[in-house]
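Handing you a structure now.
The complex is shown incomplete by one protein chain, all other protein chains being positioned as in the whole.
Labels A, B and C are assigned to the chains in the order they are written; within every chain, residues are numbered from 1.
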Amino acid sequence: MSDVRSALAGASFEGIARVKEAGLRGMISFRGDLSASKVKAALKAVSGVDMPGQRGCVVNGESGLAWMSPDEVLVMVPHDEADGAVEKLNKALKGQHFMAENVSDARAVFTVSGKHAREVIAKLAPVDMSGFQAGEIRRTRIAQVAAAFWMHEADALTVVCFRSGAEYMFGTLKIAAQTGSEVGVY
Amino acid sequence: MRRYSAFAVAREAARFHTGWERAWRSPQPKKKYDVIIVGAGGHGLATAFYLGKNFGITNVAIIEKGWLGGGNTGRNTTIIRSNYLQDPSAALYEKARSLYETMSQDLNYNVMFSPRGVIMLAQTEHEVRGYKRTAHANMLQGVETRFIGPEEVKKLVPIISLEGPRYPVLGGLYQARGGTGRHDAVAWGYARACSDMGMDIIQQCEVTGVRSSGGKVTGVDTTKGAIDCDKLGLVVAGNSGALANMAGFRLPMESVALQALVSEPIKPCMDVVVMANTVHGYMSQSDKGEMVIGGGTDGFNNYTQRGSFHHIEETVRALVETFPMVSRLKMLRQWGGIVDVTGDRSPVIGKTPLGNCFINAGWGTGGFKAIPGGGWATAELIAKGEPGPLSAEFGMERFIEGRFIDESVAAGVAH
Amino acid sequence: MSTRLTHGGRRIDRSKPVTFSFNGKSLKGFQGDTLASALLANDQMMMGRSFKYHRPRGVVASGAEEPNALMNMGEGGKFEPNQRATTTEVFDGLAAKSQNHWPNLEFDIGVINNSFARFLPAGFYYKTFLFPRFAWKHIYEPFIRQSAGLGQAPKARDADTYEHFYFFADVAVIGGGLAGLQAAKTAALSGAKVLLMEQDPFWGGRAAVDGGELDGAPAAEYVSRLVAELEAMENVTLRTRMMGAGVYDHGYLLGYERLRDHAPELAGPRHRLWKIRASQIITASGAIERPLSFAGNDIPGVMLAGALRDYIADYGVSAGDRVVVVTNNDDAYKTAMAVKAAGLDVPVILDARAGGGGAAADAARAAGIRVENGKAIAKVTGGKRVKSVKICAQAGEGGVLEEIACDAVAMSGGWSPVVHLWSHCGGKLVWDEEHAMFRPDETRPPLGATGEGFVIPAGAANGVMDMGVGLADADHAGRKAVEALGLTAKAVKLPEFEQAAEAPLEPVWMMPQGAGPKLRMKAWLDYQNDVKVSDVQLAAQEGYESVEHTKRYTTLGMATDQGKLSNINGLAVLSETLGQAIPETGTTTFRPPYTPISIGSIAGEARGAVFQPLRRTPMHDWHEANGAYFEPVGQWRRAYTYQRAGESVHEAVNREILATRESLGLLDASTLGKLIVKGPDAGKFLDMLYTNMMSTLKPGKCRYGLMCSENGFLSDDGVVVRLDEETFLCHTTTGGAERIHGHMEEWLQTEWWDWQVYVTNATEQWAQIGVVGPNSRKVLEKLGGVDVSKEALGFMEYTAGKLGGFDARIFRISFAGELSYEIAVPASQGRALWDALFEAGAEFNATAYGTEAMHVMRAEKGFIMIGDETDGTIIPQDLGLSWAISKKKEDFLGKRAQERAFMADPERWQLVGLETVDGSVIPDGAYAVAEGKNANGQRNVQGRVTSTYFSPTLGKGIAMGLIHKGPERMGETVDFPGTDGKTYTAKIVSAVFYDPEGEKQNV
Partner (left out) sequence: MLILECPYCGVKGEETEFHAGGEAHLKRFGPGSSDEDFETYLFMRENPKGVHLERWRHANGCGKWFHAARCTMTLEVFGTYSAQTLEPPKEIKDILTAKRPGWSWRNFK
């Protein structure tokens, strides 16, 4: 498919931190028995990583797994491989009760980076960012919309929200990152 | 009762106001009364007042665990309007509004009813249709309202922003004879009049039990002893559930916190009351100059009279968007009250499983504006033992029959 | 006169002069000045007018408790009324104007109220203005409103930005005085994560002014050492210019940080509202001095003793050359000494205590100051400035013994702990007889999430007034906090401190004790609201006995200072009048915020474009670029219609309808909810959720379904598609997607948790486009790739495939009554498909249509619309939808409810079509009248219109409505009176106005 578009075509902003729309990511919402070995194996096969524990998040480049709830995990793969991955899962788990839905295009992804990145998030999300570490995914709200985020490297966070809210998310992140708004606690 | 007037004030001034008598007596309870009203808030006092005025029943005690008018009557945002959609509500609230018109004179106490006008903003096409429907209903109900366009809204409320980037103002439902009143004065005025009729207002007296036999109430136990009565009226917003438990029945209600706030006082800048329901906030300016601001209720059962701050935040956001200038004002004070909310968010005025026990409750966020009407209807109910036309539809049996009085029409905007 | 001293002023930097203006007059101050100190330095003692009587008022305090010196500050988008001069730092270009007077501060018409003060006692307005009735609204109230109010209303849109910040701490300490610093140190050394906030720009609170020596160093120096220590600690966060605004349940604390008020030229947010969660909160918020109630205690020049010495010590400003000190405690002697030390005169210290003061008094006498015990002020003379004080015996009724000329009076009635933050969340108080003050009752603290206390008072805020003991108390608070966290508190060495012995305070609530009415009418309790001793006594006399009644009747404590100076004095007077002890009277409720906080900071970032989330479909940009007139639908904005140049909204809608009916219309239907329901029990589950039978739906087929709430009312509708044996796709309304998804999860998780069903909200995965009209098939065939012929894809069927290279799901469904398809493609492809359809559809005059055209077309077909035909009180049976209610099913959500008496009532209004006899359009929301009136005098009605439009297809008005026994009354006419005065007579007809046989959609 030629003309595929992410919500904001990679828009970015530079303030006390760098805010950038990260473009399309392959994302699959998987519901099922996360403790079943068959399920673990199938998910590893498509994501290349082991099943994370509660609120765990293992990301390796464009692929990875993020624990979303006791019966839901977010599977990440390159965008154009998402449908294929769903088919693989359907094949591998045929006969089991589970659900694998490609939700790649229902999402918008941002990165917030720089030494004040934590502060930018802490202005919008009711989360203690002082202790927040790589390897954890936090589902919460950012300003007035549901969102999830994790650290993909030191001082750099990946933020995921619904695609329709991309412009709102970008707008609030820009305000939180505005020049002269350093808090100076992280 | 010594009448109040400018002349009386002048006369008293001459002797440094040493001659003013008590506004109401503070008697000890008698052994027995024809009627006991539990709750000396607006509705309780109004009920007692109309029992006396309309039915000549004056052997009445109004029992209050705290101070009269100290509950929601003194905690609300004092809005008075009757532009309701459903017939039963429109009748009740319009009765109340019309009684407010003459209340200062009827009570010889200035309750400062200020018919400055109330506008409910329409900010979606759906709301426009909804309010036009209300305007048509009101016309047939004898309630004076009309749907006005954005230009007229702006003329009435110069500080409003019509072109919010999110919810442009498309018009509004305007009730010119709606407005505000001085909430404390309503309770004090009724109390003074009741006391003057010989009724006993017993403050600092908590009901600890309801005594009954053979399905009838015989009296109440209180922290000031047992008091007998022929009829009992429960009018205790925020505590209805507890009282009902004592009387041995349940109510289709939950108690939640409702919050409000005021800004610092400023010179007059807004003459009408504006309610913006799409964004959940309403605002008026008190005679002292404060912007009086209210919003929605908290989501969970709560008796603390403290709400959660994010509701204040939501309300404030809505008003900053609707009236950008308030952003430069400061919040002086925030507070909360406890309101009883029913299954259809309309009040209950009706009988209870106990033959001679009656209840007035479940006003949710709409209690103050209804005080005289609620009192009028409840007095009729208690005096006759049967609901009159005003309260006929407000009995609890409606929840069994599935006959609701739903003012929140619009199950959710949809296309 | 008040003036700048040649030396002193630890806060000001004399090398950095600043220029500011007051009432247009250009004045000079120094960096570090507050507006109040700078005005005093310029001999501007009078700073405002009171609320009720418009009396001239000067500054009384030096901090947050100031009731009088309130200013209109700034210009345009940065204007703000009621700014406290005592907490406003001066900066170059600051522009302040005094308030509540006309035409000007010096000469004010409103002061006329003052001459009539005697006729305007507490609550006078409840007793007057009763006649004539109309006059209240038209004459009295406007006058009262004009003379009331304080600052001007802002006009321009706020030019500043604001933000929030979520912060989590083990221990939050409010107040950066000595006690707060010490408590923070103790907690931090024991390993707790500590946040310490101070509302002032400076640390140390009163210590630096009143301090003496700690560990042999001046208090100020000790403070800087302490601050340095804390700054060096990893686990400590220090913030100045940040006020603890409110304490809320579960350790929620609001910190109000003023970032730019003192430096408006810098970039960045003006205020930051900290939303803090703290396991333990230490309130080290200090104490506030109480005025004394004597006649004329509000005349400019009468100040709190502590404030007067603050101005000398902190700003090198003297309030007057001759300062009379009047007190009931030893603390005020410090002021006398400070005045003396500044080289100014203290003609007399009036100590109301018969026994007088202790060591402090001796020191004063030794310094050559005249000290009079048992003496009081009978009256202060002067108008806009203190001229003299008349002295009398405190024990007497005010017989004047002597008059002493002076230009300032320093008064002290003792100190009250700042218990506000302790009390916000339910902390209780005890009355401390010895010090005549309410202090926190540590046995009854506010309770947190765990049911344990979470607020600990420290130092003066805990009623511990002397510094040495205060430090120990602060250390104790710090230890208590860390122990509550389960840490072990480390021992901290406290500094050596020499505490001077003080003689006990003697409460003085009225001065002189026997003052008569004349004097009481001139003795102010609440300066800003003009409440006097006589007013409180009148309230008590009239039966307004509860402190809440008195407050509301007199407005005591309801001003912008919320009674910081007046509450204790007021309720003491009330208690005396009622002849009861002060604790019996109790206090009014303390509510947040501690001092007023900007409404802008509460709104935070949520204004303008990001006031609320605005959801956008992949085609939203196109809509904006093509003249869309939007309407909000939930959080979305959908195109209501697309206006072309010169077109009215109405014309645009008609054009879109005709183009669609004649050839080809395109609708952005992406906002429709799309829920995937999968699992062995999916069919059974949907049978419970929908009134229809869904389990029998064959894969590849579509079925229109209705959902009801458990209370029986119609809540949503949409087309359900069975994608495969185990998987359903449920379309919901635009507003319904999240609601219905939540509804499904709720039932699955809380009622039928053993059923094997998973639900995912795939709404935004798919961009969905309605391809509608006689040429819809042609345009899809042009794109190619999928066979959409009648044979291959019949009405209410579904297929998937590569449509013109797009990964498409194709549903052959129709909401407009034409041949039509809905095409869903991944959102990332949505815009491309939209463009491709216009390109391919050009030859068919492909026309984008909006929600209004959709509405009209569905109404022409008699299809209901959730939110129009339904309003939360409607059941499917009302809408002639019984065909969609399965009779075979034993149960579904809403079934039992619909069996209730009122819902099964045959008298319920039923849906029909309505056609005006003259072709006109029935107004929105009109009711059909019936004969007579009901018991409440309301006109009887027999129905109402639910949807009403002009149909361009039929060239006349059409409508749907609910009419009493409607379906049985076909052909009858009913009357709809409009608010426009006209009556619309309409015939009851079938609701299907267009293509009743359904031939057009089934080709």
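Here, contacts are C-beta pairs under 8 Å (C-beta built on N, C-alpha and C of every residue); 3 or more make two chains touch, one makes a residue touch a chain.
As the structure is a computational prediction, the values presented were derived from the model and not from experiment.
Please pick, from B:I80, B:M253 or B:V273, the residue that touches the omitted chain in the full complex.
B:M253
Could you tell which one of C:F119, C:Y248 or C:Y704 touches the chain left off the display?
Here the residue in touch with the unshown chain is C:Y248.
Considering the whole complex, which of C:A897, C:A930 or C:V992 touches the chain not shown?
In the complete complex, the chain left out is touched by residue C:A897.
In the full complex, which bits of subunit B touch the chain not displayed? Write them out.
Interface residues of subunit B facing the absent chain: 241-242, 250-255, 298-304, 308-310, 342-343, 399-400.
In the full complex, which residues of subunit A touch the absent chain?
These residues touch the chain not displayed: 54-55, 68-70, 72, 126, 138-141, 146.
Since one chain isn't shown, list which residues of subunit C touch it in the complete complex.
Contacting residues on subunit C, toward the hidden partner: 248-252, 277, 447-451, 710-711, 742, 745-746, 749-751, 753, 890-891, 895-897, 899-901.
We take it that only the chains that are shown with their structure count from here on.
With centres defined as the mean C-alpha position, give me the subunit A-subunit B separation in Å.
A distance of 48 Å separates the two centres.
If you average the CA atoms of subunit A and of subunit C, how many Å lie between those two points?
32
If you average the CA atoms of subunit B and of subunit C, how many Å lie between those two points?
Each chain reduced to its C-alpha mean, subunit B and subunit C end up 22 Å apart.
Where on subunit C does subunit A make contact in their complex?
161, 163-168, 193, 237, 266-269, 272, 275, 277, 605-606, 609-610, 612-618, 635-636, 676, 678-680, 756, 758, 760-766, 805-807, 826-829, 831-832
Residue numbers of subunit B touching subunit C in their complex, please.
Interface residues on subunit B, with respect to subunit C: 4-6, 8-10, 12-13, 16-18, 20-26, 66-67, 69-70, 74, 87-88, 90-91, 95, 101-102, 104-105, 108-110, 112-116, 123-126, 128-137, 139-142, 146-147, 159, 164-167, 182, 184-185, 188-189, 203, 263-269, 278-279, 285, 287-289, 304, 306, 308-309, 312-313, 316-317, 319-321, 324-335, 389-390, 392, 398, 400-404, 406, 408-415.
Under the touch definition given earlier, write down the residues of subunit A that touch subunit C in their complex.
Subunit A reaches subunit C through residues 1-7, 24, 29, 31-32, 71, 79, 83, 97-99, 101-107, 119, 122-130, 143-145, 162-168, 171-172, 175-176, 178-181, 183, 185.
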